[in-house]
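Of the protein chains in this complex, one is absent; all others appear in place.
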Amino acid sequence: MLMRVLTPLAVFAALLAGWEAYCRLAGVSPLVLPPPSGVLRALVQNRAEIAPHAQATLSVAALGFSLSVAFAFLTSVVLQALPRAERALMPLFVASQTVPLVALAPLMILWFGFGLLPKVLLVVLVTFLPMLISLLSGYRQVPQAFVDLLQAMGAGRWTVFRRARLPSARPAFLAGLRISATYAIVATIFAEYAGARRGLGIYILAAKNNFRADLVLAAVVVSAGLTLALLALLHLAARLTARGPEGQAPDA
Amino acid sequence: MLMRVLTPLAVFAALLAGWEAYCRLAGVSPLVLPPPSGVLRALVQNRAEIAPHAQATLSVAALGFSLSVAFAFLTSVVLQALPRAERALMPLFVASQTVPLVALAPLMILWFGFGLLPKVLLVVLVTFLPMLISLLSGYRQVPQAFVDLLQAMGAGRWTVFRRARLPSARPAFLAGLRISATYAIVATIFAEYAGARRGLGIYILAAKNNFRADLVLAAVVVSAGLTLALLALLHLAARLTARGPEGQAPDA
Amino acid sequence: EIPAPTDAQTPVTIALDWTLNTNHIGLIVARDRGFYAEAGLEVEILPYSDTSSAALLASGAADFGYLTSLGFLSARAGGADLVALWATMQHETGRLVYNSDNAAITRPADLSGKTYAGFGSAWETALIGTMIAHDGGDPVWDTVTLGTGAYEALAAGQVDFTLEVATWEGVNGALLGRHQSAFRYADYGIPDQQNGYIATRATVLAADPDLVTRFMRATQAGYAWAADHPDAAAEMMIAAGDFPNPALVHGSMQAIVEGGYLRDGAAPVGAIDADRFAAMARFLFDSGVLKDAGGAVLAWPGDVSAWYDQSWMAK
Amino acid sequence: MLEVQGLTIRADGRDLVRDLALRLPAQGITALIGPSGCGKTSVLKWLAGILPQGLGATGTLRLDGAPIAPPHRALSYQPQGDALFPWLTIAQNAALGLTVAGLPRRAAHARVAPLFAAFGLAGCEALYPAQLSGGMRQRAAFLRTMVQDSRLVLLDEPFSALDAVTRLRMQDWLRSRLQAAPRAVLLVTHDLHEATGLADRILVMAAGPGRIRAEIPVPIPQDQRSEAALAPLRETLKTLLLEDPPR
Partner (left out) sequence: MLEVQGLTIRADGRDLVRDLALRLPAQGITALIGPSGCGKTSVLKWLAGILPQGLGATGTLRLDGAPIAPPHRALSYQPQGDALFPWLTIAQNAALGLTVAGLPRRAAHARVAPLFAAFGLAGCEALYPAQLSGGMRQRAAFLRTMVQDSRLVLLDEPFSALDAVTRLRMQDWLRSRLQAAPRAVLLVTHDLHEATGLADRILVMAAGPGRIRAEIPVPIPQDQRSEAALAPLRETLKTLLLEDPPR
């Protein structure tokens, strides 16, 4: 177990060391590629400045992600009850993923102003579909025998959903949650890039415009840290809410 | 079957009609939200100009995607043979997905110049991991009995891989291919945004800076069309290369 | 000097500070009238992208760069090895705009407490703060970073003011019939500056001064021709680029020529004025905009005359 | 007594089962035996009121002479395998039929609780299915079915997921359980050893389309069913089953 954590860390440390050595030996301009030590220094020196930006990003991401999960859940409940609607809408949802958000984001700022709405919408756009697809496929993973059993007991459509389909979808739901969470922070930063008052996206934009690659990378580190923290939180929540003996084993 | 195509199209047409009606009735400035008819007109009028950009994007996407698939395949072959390397590297690969590319893309242009390299690299970065994860999980989906059988016949590690693991991974490979293909064009446009001579990304950027929302959306339509064409192509290739009776049924 | 034979053209790239517009007119003229080819150069004008031209130039991704004044000064002060060779606009083309029907704004002091649509560069704060304070207001306002969305946001009344280039967005606003008013920076304590620098790396200048000379002279010829033939140059530009609105290009060229932006008095096109260069640099140093690679605010070095080099202009 | 008449089950214009008639006495075990695909599960699902969507059926069902429509509370159905929900405890699983029927949770658990001992599951109430052996899981599934207090129990290959030794044990257990608390049972199986070991009456189905080929009573008392005593009957059944052409 310890090895499973240490080996990747060792490889990561080796990568950083290589990067540091390259910067020092090749004398790369820190304007172009700052060494890891420089990024770390920038991060520590500017932590007070970065913190409120990180916090802004985190709130938008959390709000967008929560809304997305809630919305995906509601949609999934409706669609599983209406297979015709599912057949009509899913191709559109999938096609929506082929739209380059880089082009859409500035337009969304125009359409919806620079408040929370466009940013939350973008996060929802990015994270909604993986959740929805996971949930719907989770519902379908219910063993037919479970459905048969309940129906023979006189259960209606809704009871079958609540007592068999929904619990069966738990692993798929957690998997979808994990995929979506991976993109929540990144999508927020992306949305901020197109227009915001505050946030890591704005910080990165300003750092870039001021030729501070070290600050850009420091913000990247913060963003990756936030995502990893979010994933760890989900992992913990999954463990704590697990029912049955698999509660002891990591099931997510 | 026909219904399965027609219903989504009908819903899509209804959405477009609603959008068109909104633009006309609410008198929205086409600078902010052009009606679908305006987008279509822009697309038709500027098709000669958009075409070379679309072609540039397509070449980069195709190159990056092919390299990504090849690279993911090679990596998967190496990693499945070296479980220790897999344990060491996979967490890093996954962590790499938490990096906001919006921050990294301009730096990559600085590091690798204006040529193909940074763009292809970005496409690879975006599309590599879904492929790799799909392949590795595909290899694991081989029934233990198949492996037992081959080993009892005296097969070595490589024969087991080639004759059982690899063919077993076909459905997972196709699924990964589809996910990655969905992102290949979008990622290319994104990379072009950060620096390119030609491409839909550049076209969108110029259209945006010239306040031409209609051209931006026209380019978005082209990009979505390219992605859907790529997906259709993959679907076709999957069908044509299918072995066994499932070759008749859509297996992808 | 002897023009190089046309079959051995030296490839040269130049990165732009913004999507192709009339600031770049001389480059297009020089290319499309064959001035570059005559100088033995095959010039590629790289399209604008999300990566700044200063960064592209500093990293070696391009041979020359068309830079904003701020872009050049920040990069140079921050340690990038850049030398300015040229200044296009003899006066500041930037200005602060607001909607004319916004009764709450009559003078810069009124901007205090208002919402500003910004672009994420460090000098905007110094600029706006100085203008408000110079006019006696409290330099406090709300910034929303919007990039190009700023103009639509202003037109829609979502923000109160933003910055624009008078000879481009300003002309466009007028063409769209938008009623907007503007404050000139120079009227409120900001030194009038030249804008639109062409720069290269000092290493390029040292290694191949002849190339720089050939490139810059052809460029100068292009701008001079454009200043003399604004309408023909505008047509050339329209043919070269993908301009949705040809009237904008013509209008912009007209504004540039009428405003005396390209030619100012007897000075040759593109000449860098030592005093104004130093004044602007000084302003940026003093307002704490310029920082070193580590992020520390830089002190005025006393002399910045080494930051530009126009020896290519001399015989 | 349960009576089925003229049952025809169709899929895509093909008859899976044609004009099948069936009588189940109010007591005892009836085995429904036949080759794979002959329609045993389909008949059982029709009785339980859960025929899959693609299938259409015509036929009448009478309970003590009165026509009824499935799903009906007089019939309880136990699907193949154990179909225990892994996210519920054994007690919750056992009470499932009662809570689905609308009994409050507390009352349902009170009804189930006293039965654990008789089903060899004392102390397992709070465990999850994954923590139990195959035989125990199967008993828990029986508990869930039996507590529903229906008059007829429909069992679809209840022991097919168990290994042969556990299956022998569970057959013995079911026999004694039914002696202690008699209930009419329709047992679907394709194992002639199982059918002869447990049933009071064996219905042999044939395929293409599914129909009842023979009805064979098992006249040997339950406590005298040694291998030797069953041998002649088994030989007959084996011949009957192997006669059917392979599919």
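Per-chain numbering from 1; labels A, B, C and D assigned in written order.
Everything below uses one rule, namely that a residue touches a chain if its C-beta (ideal position, glycine included) is under 8 Å from a C-beta of that chain, and two chains touch if they have at least 3 such contacts.
Not measured: the values here are computed from a predicted model.
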item	value
Listed residues B:R41, B:R87, B:R163 or B:H235, member touching the removed chain	B:R163
Touch list for chain B against the chain that is not drawn	143, 145-146, 148-155, 159, 163-164, 167, 170, 243-246
Sites on chain D contacted by the missing partner chain, in the whole complex	34-36, 133-135, 163-166, 168-169, 172, 189-194, 226-228, 230-232, 234-235, 238, 241-242, 244, 246-247
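Note that in this section only the chains that are shown with their structure count from here on.
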item	value
Inter-centroid spacing, chain D versus chain A (mean Cα positions, whole Å)	48
Chain B-chain C separation of Cα centroids, rounded to whole Å	38
Contacts with two or more other chains, residues of chain C listed in rising order	52, 55, 59, 148, 152, 156
Junction residues of chain D - those touching two or more other chains	none
